[in-house]
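This is the structure I want to talk about, given as structure tokens.
Removed: one protein chain of the complex. Kept in place: all other protein chains.
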Amino acid sequence: MPNESTVLIYGTNLGGYRAAYALGKRGHKFILLNRGSYVDEEKYQALAQLPLDFCWICGHMPQRAFKASGAMQDCYNAQLLAVSGEAGHFHVKFKKRDKPVNNFACTECDQCIEVCPVEVGEGKAIRVVPEAGWENCYVIDFEHCTRCGACEEVCPTGALKVERPEEVVEADVGAILLADAFEEPSDDDLRDFGLGQGPSVIRNSEVARRSLLTNFVRDSVRLPSGRMPQTFAVIVTPHFNRPGVEYENYNLSVSAIYRAIRLKEILPEAEVTVFLHDYRGTGKGHHQWYMKALDAGVRVERAETLSVVPDETVEEAAIHYTSLEGESRTQSVELAILVTGQSPPSQMEELSRLTGVQADENGFCRLRPFSCCETDVDGVFAVGELTGPKGNPETVWDGCAALTEMQRYLGEKNVAPGAAPSLRDVAGEPTRVGVFICSCFGQFDDRMDLPGLVERARALPGVSHAEIIEGCCTGPTIQATAERIKESGVNRVVLATCTPLQKKGKYDKAVMTAGLSPLLCEYLRFREDVIQVHTDPEGMLMKSLALIRGAVEKVKRGRHVSPLVDTFDGRALVVGGGLAGLTAATEIAANGFPVVLVERENELGGQTKYLDEEQREYVKGLISSVNASDNIACYTQAKLGQVEGYAGNYHAVIETPTTPVSVDAGVIFVATGAQESLPQGFLYGEDPAVMTQAELAERMKGGETADHVAMIQCVGSRTPEVPYCSRLCCNQALEHAILLREQGAEVTVFYRDIASYGKTNYYRLAKEAGVSFIRFPGDDVETGYPEVRRNGAGLEVVSEGESHPADWVVLSTGIVPDAENNEALSELLGYPLDYEGFFSSDISNYPYEEAIKKLTKPFELGSNGIFPVGLAHSPRSFEETILTAKDAVGRALVVIGKNKMPPPNKMFVAAVHESLCMGCGVCVDVCPYGARVIDEIERVVKIRPFLCDSCGSCVAICPNNASYLQDFKGEQSVAALDALLV
Amino acid sequence: MPEGATSSAFASERLQINQGAEETVRELLRSLLESGKVNAVLALGRTGGPSGGVAYSLFRDPEAFGADGDALPLLPFMPANAGGLLSRLTLEGPVAEPVAAVVKPCELRAFIELVKLSQGNLDNILLISSTCGGVYPLDMGIDGSLEKKLPTYWERMEQGELDDDVRPTCRACESFVPEGADITVALLGEADLDTQCTLHLNTERGAAFAGDMEGTTVSGKRDSEALERSLDERKAFREELFAGVGVGLKDLIHTFGRCIGCHGCKTVCPICYCRLCYFDSQNCERPAGFYEGELARKGGLRVPSDTVYFQLGRMAHMAISCVGCGMCTDVCPADIPVSTMFSKVGAAAQAVFDYQPGRDVTEEIPLRTFEEEEFTEVAT
Amino acid sequence: MSEEREFVPKIVYFMCSWCGTGGAETAAAHHLRYPENVIPSRVNCTGALPAVHVIRPLIEGADGVVISGCHPGDCHYDDGNFRARRRVALVKSLLDTLGLEPERVWFRYVAHGEGRRFVDTAAEFNDHITRLGPNPLKTRSDT
Partner (left out) sequence: MSDNGIVLAAEDGVEAAFIGWLKETLNKNIFDALLIPVGTPAGDSFAYLLLQEPAILDSASPLPPVMPVQGGKAIGRLTMRENPSKRIAAVVRPCEARAAIELSKLEQAHLDNVCLITLDCPGVLPLADYLVDPVAGAARFKEASAQWDRSPMRPTCQVCDHFSLRQAPGCDLHVGTLGCPDGTAVVVAGSSKGDHVLEQMDMGGQDEDEQADFLNTAVTDWGTQVEQVEEAQTERRRQAQEDLREEIAGAEKLLGVFSSCINCHNCQRVCPVCYCRQCYFESAALKLPAENYLARAERKGALRFSPDTLLFHIGRASHMALSCVSCGACEDACPMDIPVGQVFSLLGDRAQKALGYVAGTSLEDPLPLVSYEMDELHEVEQPYVEVYPNQEVQDA
């Protein structure tokens, strides 16, 4: 019996969303079990992690499309009851109670709120949770609700049922994905920081929430009294909190820094101090962010211990802390912002009872070794915060990595792509525009004079028909509208309804059912632009008319075109045969796609000298499975000769020792790795007792040890030349330090910031083991670093004038990109390097962008089918390297091998009037997706429809309108614009 | 041209008004706009204030035709060929409500020609023209000398003569009596233009629109001696003018030697209606190899190339429909007598087919060589 | 003053399909109000707005033009808003050189969640233009 194809997703953390996105796009059904009562109740936890002060992830997740295609089954107030069976054939039982308001039927008319008799605070017992972002989420406050049912009666679409029955549902699924979300520490966990004890202490997540609602303006930090604070403390609580209460993901100190910078932006005069123990920004661009804060005049105070005592009445809080030097200080601020970590997941016990997954010593979900997401139980996966304190990029990568890892348990895709509608070409017909004005089930009637508007609309030149419709957002009304369009015999349609941002799909469905291409139609945000925001009847009429006039002018000049399609090659090219490359190759091959693996050296495996035994074994295993696979063609001592084409259609030539081989591929994985940076100075190379961590590891393996060992961190990292944190050095150094301690050595670590991260808190362990730490002011690279001197027989490390004798000096050197190779490859692939010299992510110039874009953009737009993985992308640990590879594979699996794909996201894309195109190439330069190329023979631009997201940059830069968007041509735009102003 | 030909354009009915021609026309247009009989009027008018220039405008506000309004309907000046403008106005379809246009005979002919080429639509267009005494060259519109000239101009018009300073093209124009106008304002050779005015109401539409004007309706054949005389003079001048320019290849090369390739002649030509001129299209963008090949044959060649090719080609395309309006000469920055050459060639071609461009909208154009250059792909 | 009160400017508000439009919708969701004479015009991305489309309304009847796209780094298309910023700088430079009041063009980022910021921008710009008075070009017949 074939395996089940559906996946159960428990919880909605970012990883869960990402997985759902990928599964839906790939064509697997999924069940979203949401413990909360609406779409993403944990949004604010997400915000707390993503200090961008906004998050639109749920908006980018095409829930409506998935719902429509039957891919998604979303369940609320859900609770998992039982899990039986095994991987590939799980039988799950859960209960759920749908939320009172069904988003997908709700038209957001607010009548329920108007009729609700129960006043609660400023609102009613049923209210909108605006924080829910992309669409308003109507929530009933059952504490106060009297169940009078008034709202239910008034709801025009029957979307609202106050009492929903609790249902018990059973389902067969192939795999289970545990994605329970980030949980913030409770107020009690934070009592040492005075939370809840006075007006002047607040969580960062709360500031983020207020920022979203007050639009990043000063109000987000205004004190209850209405006063604007002038002194701020931003405190990274996990650095000072009791052990085991909260855990830190490595983004946290960046969150603090980012908040501080934001404060400086809106209150340039304010005094902002960031309290932390160490700055632990180990991700892309994080060091630059730190330097930016210093430039912005943010004070960064490092403390050993810290507590906050707020004044209960006066808006003031006293920060008591001891400096690293041990002297205790006190600072008084008007507002203390707590950047909190995450508590261990509350659901672990329950989950292990149901599924058999195990918790680790810290209470997070345990994963099997060398797996990114798979738990001890076959077919049960866990992603993101559930598995430990994680930063967003990793959480998001988990999502796709899960897709990769669960493939082997899943059956065939079980979501059939919808059939293409048959549209009629209206060319030659006289233009007949129909204007359909939505009354939103009658509720607009008393807001403005719709019949009057219809009259005026009908009188517009070119309009042959105008009428009021009930709506176009529910099954019946969509059908009805389609009917009316047919009957009225129009061949152009203007729909004055509400937000196409959410409902375009529905409107498209209506017009296409009526046989018209969306190119012949325009959707107006009648509700958002007129009804909900204005009151003056005359003004509303005028504005509505202007909008309709513009739309009419636009559709009058619309032309029917059939959507473009493109094919996507089902083969993959992997450059680099190290851990990342091997992982990518094996995973892709495992899914039945041919792979070509290119390795520069004469054997696979990459740099193994830094690996421990298990890791070496793991790599060996990969190599043998590569050799065993019939799907993988492997070329050693080979390199990429030339590459042409674009995502889905690459043509590459590989230079091998014998003859060049030409290869076609849909995607390319760049896994060319990086190098250990070799230290300058510090007597390295001059004195055998000065060594790198890698060399230390070798010596320790050889059983050597020493009495006094000094370690110097950040050697060749976070400098002007190497402007980033190499991420791995701290954990590695601390591991070594602990081992040395166990062998009785005195270990002193000279550091700028200890940026250890991850599940095991090596920092704490090291301290407990008695490793001594001495900070040096490394922000000043010139003078701050310690100096290594010969001292008689031994060595001494001199930091800030003090001498510390040492037998060994171990330098924690960073990881540097293989500049030469990377530049050549970057040139060849036309894929950018970032300012750090690694291969850039899709877009990662801003912190956390990476997370959001990776989540929200199908790769084929962002990275043109090229995936930097492992060390080629950024310094990564062994496990993280595997993760990046599997994430990339997961993203590739979404599209690879698909044929005749319409362009992503849009039915229609940019196009070119070739007889007008001068081939000047400015549009090629500005196209963010490499979706255009100059045909050297014809000297005109050609479109690669698959890559085009129809952003229109090409249209704006093209001086003579040779470039145009099929759904908004040049000759439409001016006419429409003029019409607005009549 | 047979005896009395010039008057054949007139219907027998005409309206005599005791008011200067200028006032009459202004009054007529003002009332038409005020009464809403016409939706707009296309006529010349001042732009950029008193010190500014003159351009055609679509007037909606009746006041423009008031005593000190901006409109200058009878100004002997032609900043653009209004035939082309009418085509632009009605390119996408007829105007919904009547629009009046005050145009010169050559502009009228151009519009008729364009309608034949389905580049415009006559419906609802009220054509008002006049017996034309020619217009002054563009550069006289710049330095203000035009203003000074006007008294002389009208004086000589009353005497049925042309001022020597009007464009040579006009002095050589044989078709100065409009055909197919709804209303013709009699100007050339009319006495007392500042107190008297005769409107020929050639069509029912004309009669309908001008009906309300106060005046006496007169019918019966009208002596057109002055017009005949002017025709003879102009014929004479025309022969002179044509004799002055050669149109052999050598002459062309010489005359067009100083062409700067701006193609302004094409742009302002009302008959050149192509969206994208063949000679501006890819077909005439040569690869470097072409020049190198040419170079191998000749010692040297001109870059950009195709100067004479363009002129000859354009002739082939439009000479048959050339209405001899003279815009091309007027606009040429290199002072090339383009119009003279084109009229000369055009006249010959038209004679072959006994075809007079723009005379009658029902008349077929003998040969059309445009279509191939149309770029349907960029059509809207 | 009284004259000012009578004058109701015509304002075109260009907003991108993502953040700008989102801001407008969030505003609507919160039932925030802004002046009716601010007429929204949607473009996929501010980077897709040709300079001519900013100039055109100023000649053909608008008293002012606002452009709102995503905050730096948030552009749905990566860098459209940066390109838009350059184009706006160009347009403002041209208008300034020709003495055509560059202050009639505003460029302000508005994020999807920023309903309040959106209506504030609409209202603030409306007041700003009202103070500035009618755009002399829009009534000129000889443009």
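Labels A, B and C are assigned to the chains in the order they are written; within every chain, residues are numbered from 1.
In the analysis below, contacts are C-beta pairs under 8 Å (C-beta built on N, C-alpha and C of every residue); 3 or more make two chains touch, one makes a residue touch a chain.
Only a predicted model underlies this, so the values are computations on that prediction, with no experimental measurement involved.
Trainee: Out of B:Leu114, B:Ala172 or B:Cys332, point to the residue that touches the absent chain in the complete complex.
Mentor: If we include the chain that is not displayed, B:Cys332 is the one touching it.
Trainee: Spell out, residue by residue, where the missing chain touches chain C.
Mentor: Residues 30-35, 51-52, 55-56, 59-61, 72-73, 79, 82-83, 85-100, 106-109, 116-117, 119-121, 123-124, 136-143 of chain C touch the chain that is not shown.
Trainee: Write the list of chain B residues that the hidden chain touches.
Mentor: Contacting residues on chain B, toward the hidden partner: 39-40, 42, 45, 47-49, 51-61, 63-64, 70, 79-80, 85, 88-96, 99, 138-139, 141-142, 253-255, 257-258, 260-264, 267-268, 275-276, 280-282, 285-289, 291-292, 295, 299-305, 330-335, 378-380.
Trainee: Tell me where the left-out chain touches chain A, residue by residue.
Mentor: 214-215, 217-219, 266, 461, 535, 553, 845, 915-916, 918-922, 925-926, 934, 939, 957, 959-962, 970-971, 973-975, 978-979, 981-982
Please note the rule applied: only the chains that are shown with their structure count from here on.
Trainee: Quick check: how many Å separate the C-alpha centres of chain B and chain C?
Mentor: Those two chain centres are 43 Å apart.
Trainee: Quick one: chain A and chain B, Cα centre-to-centre, how many Å?
Mentor: Distance between chain centres: 66 Å.
Trainee: If you look at chain B, which of its residues touch at least two other chains?
Mentor: Touching at least two other chains: none.
Trainee: Help me check something: in the complex, which residues belonging to chain C touch chain A?
Mentor: These residues of chain C touch chain A: 10, 12, 17, 21-22, 24-37, 39-41, 43-45, 47-51, 53, 56-57, 60-62, 72-74, 76-80, 83, 87, 111-117, 119-120.
Trainee: Which part of chain B faces chain A closely enough to touch in the complex?
Mentor: Going through chain B, the ones touching chain A are 96, 276, 281-282, 375, 377-378, 380.
Trainee: Chain B touches which residues of chain A in the complex?
Mentor: 461, 557, 913-916, 971
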